[in-house]
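What follows is a structure written as structure tokens; I'll ask about it next.
Only one protein chain is missing from this complex, and each of the others stays in its spot.
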Amino acid sequence: MENSYRLLISCPDTVGIVAAVSQFIANHEGWLLEASYHSDIDSGHFFMRNEIKADSLAVSKDEFCEKFQQVADQFSMQWSLTESTQRKRMVIMASHASHCLADLLHRWHSGDLHVDIVAVIANHNTLQSMTQWYGINFHHVDMTDKAMGNQAISQLLSEYEADVVVLARYMQIIPPALCQQYSGRMINIHHSFLPSFIGANPYQKAYERGVKLIGATCHYVTEQLDEGPIIEQDVVRVNHRHGKEDMVRLGKDVESRVLAHGVRLHIEDRVIAQGNKTVILE
Amino acid sequence: MENSYRLLISCPDTVGIVAAVSQFIANHEGWLLEASYHSDIDSGHFFMRNEIKADSLAVSKDEFCEKFQQVADQFSMQWSLTESTQRKRMVIMASHASHCLADLLHRWHSGDLHVDIVAVIANHNTLQSMTQWYGINFHHVDMTDKAMGNQAISQLLSEYEADVVVLARYMQIIPPALCQQYSGRMINIHHSFLPSFIGANPYQKAYERGVKLIGATCHYVTEQLDEGPIIEQDVVRVNHRHGKEDMVRLGKDVESRVLAHGVRLHIEDRVIAQGNKTVILE
Amino acid sequence: MENSYRLLISCPDTVGIVAAVSQFIANHEGWLLEASYHSDIDSGHFFMRNEIKADSLAVSKDEFCEKFQQVADQFSMQWSLTESTQRKRMVIMASHASHCLADLLHRWHSGDLHVDIVAVIANHNTLQSMTQWYGINFHHVDMTDKAMGNQAISQLLSEYEADVVVLARYMQIIPPALCQQYSGRMINIHHSFLPSFIGANPYQKAYERGVKLIGATCHYVTEQLDEGPIIEQDVVRVNHRHGKEDMVRLGKDVESRVLAHGVRLHIEDRVIAQGNKTVILE
Partner (left out) sequence: MENSYRLLISCPDTVGIVAAVSQFIANHEGWLLEASYHSDIDSGHFFMRNEIKADSLAVSKDEFCEKFQQVADQFSMQWSLTESTQRKRMVIMASHASHCLADLLHRWHSGDLHVDIVAVIANHNTLQSMTQWYGINFHHVDMTDKAMGNQAISQLLSEYEADVVVLARYMQIIPPALCQQYSGRMINIHHSFLPSFIGANPYQKAYERGVKLIGATCHYVTEQLDEGPIIEQDVVRVNHRHGKEDMVRLGKDVESRVLAHGVRLHIEDRVIAQGNKTVILE
């Protein structure tokens, strides 16, 4: 896999941003592999993602960044530049349910998820053997004392220098301090089509309401439970013959798929959260 | 189109119901075109729909019904028998928006909706000319005075002997008395994936929440707004580039499709409402 | 609706195209509403669509085009500039089936399709009254003598100065000369998920094969029947209970939806055909 730079930008919208950025890239011989924008009419904000072939550039990454800061200053940009070959360090958190974790581990093992899964943390040890078969460290954190448990989790995330934390059906509340620390890089899968059925037992609620589709929602974690910016959602058809257990089973497929898709978008640096919404640049 | 009898049954579940019913049908030479059941574990209720070739029966419809009452009594059945060629009398209610009405009228005109559309009632006259092109009576009811308006509607529905009332994006509240009178045969389309975004302006709310799918819900009308038994739902994908107007436009397609599907299920006598859920027998 | 310019470009890929184009736009004060690109690795071709707020430009359209030609020459571009408020002149061709025509006419009438439907041409007169209710000219062309019929059609298209021709389930073969004349602007809906079931009676073939999904394909017309560049496709689920007539009925919805979507993409100047494929810039 060839290296590429991903330049993510958000700033107040005005004339000349694309020109300035693309001129800057071209001036340094940068070959654009991909580029996409979004002008948000409501907020007057502009979002941009450029993917540049790394070895096409006539300058080093550091030099590129240093010089780009001048363009950024001119337009009051928030920006970042990441490298496609510099894999993010991902920690996955889980509880009992195996489907999302198994799915992510298999995608990673097959080479379809360009990330380093550095550890799995779980409040049960059900998934230890599976995790270890993949050669990944597994940490069981006892949550009997929530404060102590969360302290241990916080420390593990720090030690592993996690760039991104994925809650793969992790069934504990994340404390506010951790939500803030990993804001915009802690990803949860909720087992309903949000905003329907916020909170516990969504399949039970879906069953009781008699809906004809059930869904799953991948979102960034915020302090407000199940209220964070939505990255991806999908649904599957159910009918009156499906009991709650069938919904749980069918839901697993949607959860795995939606989480994997959301994680992929994040690790490819395609998601910009703005307020409680996301812009997906692909 | 050949005539068939649709025998709908619901009763407490026990051994021998299917045997008794199908034996009864066979004893009168009835040829089964379709049959479907559902045993609801939670409620202990049994649901059944048989579609019988009318001219295969050795007895008249009246005789069939009279004799069947004995089977029904034995199992404490609620039951009905309708004829496929006896078209239901449908009144459609609308406001300004034309998409659901145009869709239903076109399906009916093409021969794809086996129903008699006897009138369109609207609280605006925007849709009068379109309705009349199809040769259907159009009634404009002024809702400035809601009580008087609803009185006029109630009377029109009675005069037209409506078997089924379809609210094709009719934007007024139906009074409780009418909800009760047409219970289980008044069908609404709500422009969201219920239970998300109950009430007014669902697309605005969907836009603000940043969901990645928007939907529509076809349900029987009850006194609780948007809480009635759901017949059909579907969704369509949206993204950050879609403004509220785009959602409204994309939503129209889903609304029309979901309403048409729900109406079809109802007029084919495939829907049994039980509590706030539905059993769809196909 | 405010006016915007849509600048469509395709050229051999190289460094600096985006920079040159966006710099040019910015130099004339152009405010970008949308922009999207595609680099096709296989062919080494680059595709770009810019949507620019017309009244943000400091120059007239003519001046803009004249000056842009220099940029175009530099990169050997094929390009075009259209105005969002200059509605394309659309002629719809049909036969007996009403669903696609009714759907397009209703969208247009509702203001959801920004186009001028200048005429409907059909080889039957079944759809005359419906067309005329919308205030649109209807021409019945007798196809008993195909050569004479096609001659009449060709002349009508010329007289109406058709920018785009939509075959809304028109069941006659288009002669090669017309295919060529309207290359890239004659759109057909085929009632199968191509390349499955090319040619006549696709639903019959789908029924016989026992597929579990049926579909529809919107494509540009070329001399090779059903082989043109695909703009849009979709499918709907079927099962063993669906006879051929059910498939025809279910297919109508997919056909209407897919054609409407494809037509929308075309009239918004979002489709570039390259060989027998399309790039959709949205």
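In order of appearance the chains are A, B and C, and numbering begins at 1 in each one.
Definition applied: contacts are C-beta pairs under 8 Å (C-beta built on N, C-alpha and C of every residue); 3 or more make two chains touch, one makes a residue touch a chain.
No experiment lies behind these values; they were computed from the predicted model shown.
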item	value
Among the chains presented, those that the missing one touches	A, B, C
Of B:Met1, B:Val15 or B:Ala147, the one touching the omitted chain in the full complex	B:Val15
Contacting the left-out chain in the complete assembly, out of B:Asn3, B:Gln23, B:Gln70 or B:Gln155	B:Gln23
Residue touching the undisplayed chain, where the options are A:Asn27, A:Thr82, A:Ser98 or A:Ser154	A:Ser98
Sites on subunit A contacted by the missing partner chain, in the whole complex	34, 98-99, 102, 106, 109-110, 112, 129-130, 133, 241, 249, 252-253, 257, 282
Subunit C, residues in touch with the chain not shown (by the definition above)	38, 40-41, 193-197, 209-213, 215, 229-235, 239-241, 243, 276-280
Interface residues of subunit B (partner: the chain not displayed)	15-16, 18-20, 22-23, 25-27, 29-37, 39, 56
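What we mean here is this: only the chains that are shown with their structure count from here on.
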item	value
Centre-of-Cα separation between subunit B and subunit A, whole angstrom	41
Chain centre separation (subunit B, subunit C; CA means) in Å	36
Two or more partner chains touched - positions in subunit B	241
